[in-house]
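The structure is given below, and queries will be raised subsequently.
Left out: one protein chain. Kept in place: all the others.
We just call them A and B in the order they show up, numbering each chain from 1.
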Amino acid sequence: MDVLGPSTLPKGDNVNPYAFCVDLAGSWFIGRGAMIAYYGDVAFRAVTAYASADAYVAARFSSPAHVQDWVVAEGTGQVLLADRGFDVSSFDLDDGNLTVRATNLLGFAPTLALKQSIVPGFVTLLGTGTFLASSNGPVIFVEPPFRADPQALLGWADCPSPSIHHDAAWMAASLAGALRGALGRVSGEERQYDFTGAGTVLLQSSEVVREDPALLRVVEQQTEQLTDEQALVLAGRLRARVEQRRG
Amino acid sequence: MPFESVNGKVVRAHLGTGRTVLSRRGAMLGYQGEVAFRPVSGTGGGGVRGVVGAALAGESQPMMAATGSGSVLYGLRGLHVTVVDLDGRSPLLVEADRLLAHDADLQTSVQLIGSGGLRQAVRGAATGQGLFTTRVAGAGAVALLSHGGTFALPVRPGEVVVVDPQAYVASVGALSVELRARVGWRDAVGRGSGEAFQLQVTGSGTVHVQASENKL
Partner (left out) sequence: MATLSARGRVLQVDLRGDAVRAVQGAMVACTGEVEFTGAGLGGGDGLRAALRRKAAGEGLALMECSGTGTVHLAVEARHVEVVDLAGDTLSVESESLLAVTPGLRLDVRFAGLGGLSSGQGLATTTVTGTGQAALLSDGPAIALEVAPGRSLVVDPDAFVASRGSLTTTLVSGISWRSLVGEGSGEPFSLRFDGTGVVLVQPAER
């Protein structure tokens, strides 16, 4: 195995498919837990520490739901980033926009701005700069028109946000066949995210959903639109669902 | 028609002119074109009736059929996918929940690897002391799942290849696959108390083993 050091590590490039080396001279946004090792003089501070103090940081990071999951790495050195043994890919945006699943965004240059996406669990990056995405298996690029399994969707660039396609034929066949245990069992074919237009859709190999702490905050935000009566009905349904799964 | 390997964890099937692909439910990552998906009941199970038949039906994987024109991406939970092309000369035996997708033209049936009689084997499979496998016959392409990928071990006449049942993925050829209990084996595969089981493969062919002792 080759032994690498500060001068031989690839700068701003992958070390292997599962790890990336950021050549830090200034600052970078990094996901909590993404750093595996570093050389040099680097300090790591939670984004929350900057929120009110540094207007520059606050302007680039406009997503209160996600702010607790991010840190700013500042200084000079080589910082190695990785995520769960997943494939790590780097992308360069050129005055562009890309929406990506929040738990798969590993890090990004401060020249990019991050905003919460309308689609729960996703964030949008805008501007010019480099960012890193991790994926279960190498990223797969497809062009619309395309329908994607919601769990396999990693992100999309340039094309409009997806709509939801319900597979009526599937539902009819499931009920008509009265398959054992089919009612109520969700296998993933019931609906997909439907993409049209000009752009690129990014997929990964479907994964067991990783608990996303921000997703809870985002979905909770959306429930503010419910009346009190609706909120209580929702609470009851969620409890029943968990009990049914565990029982 | 073959499965196109997109990467180590995803395959693409091109549909058109009457080709149907059967796959596990939940394995579709996305698709392009006019494709219809239909749930179908589990693999094989033909010919085995009564209590045992019901048990088999319960154990077999829920499947679905894809037809139309377009292309479908298949993958499951980030597991590795190995594509095996069958030439029709010998069947493939694959551990039941490791079969991702296959051409609908291939014939499948459930085969039990166990010690003792059929009833014993069914009970055994439920308690982890037996193996439900799917027997795939005919000529066509099959996509297999594994945790971490598989490596192939040749089986030559006169030799015995011993495999941890939880690491067994599939085997092809003129092979005999038997489940045996062996005292002291539990140290090797490290599972629980009591006798542990090993698979003994003899004959002539290839056995695919996964790089992990995890069940899927």
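As a convention for this text, a contact is a pair of C-beta atoms (placed from the backbone, for glycine too) under 8 Å apart; a residue touches a chain by one contact, two chains touch by 3 or more.
Keep in mind that this is a model prediction, so the values were computed, not measured.
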item: Neighbouring displayed chains - absent chain, whole complex; value: A, B
item: Among A:Val15, A:Ala113 or A:Leu126, the residue in touch with the chain that has been omitted; value: A:Val15
item: Touching the absent chain when the full complex is considered, from B:Ala139, B:Val160 or B:Ala174; value: B:Val160
item: From A:Gly12, A:Gly33, A:Gly197 or A:Gly236, residue that would touch the chain that is not displayed; value: A:Gly33
item: Residues from chain A at the interface with the omitted partner, ascending; value: 1-6, 15-16, 18-19, 32-33, 35-39, 42, 44-46, 49, 68-69, 71, 80, 82-85, 88, 213
item: Residue ranges of chain B at the interface with the undisplayed chain; value: 80, 147-149, 151, 153, 159-164, 167, 184-193, 207, 209-214
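In this section, only the chains that are shown with their structure count from here on.
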item: Rounded Å distance between chain A and chain B, as computed from the means of their C-alpha atoms; value: 33
item: Complex contact set, residues of chain B against chain A; value: 6-10, 25-32, 36-39, 41, 57-58, 62, 64, 73, 75-79
item: Chain A residues touching chain B - in the complex, by the definition given at the top; value: 136-138, 140, 142, 145-149, 152-153, 167, 169-170, 173-174, 177, 179-180, 182, 187-189, 192, 201, 203-208
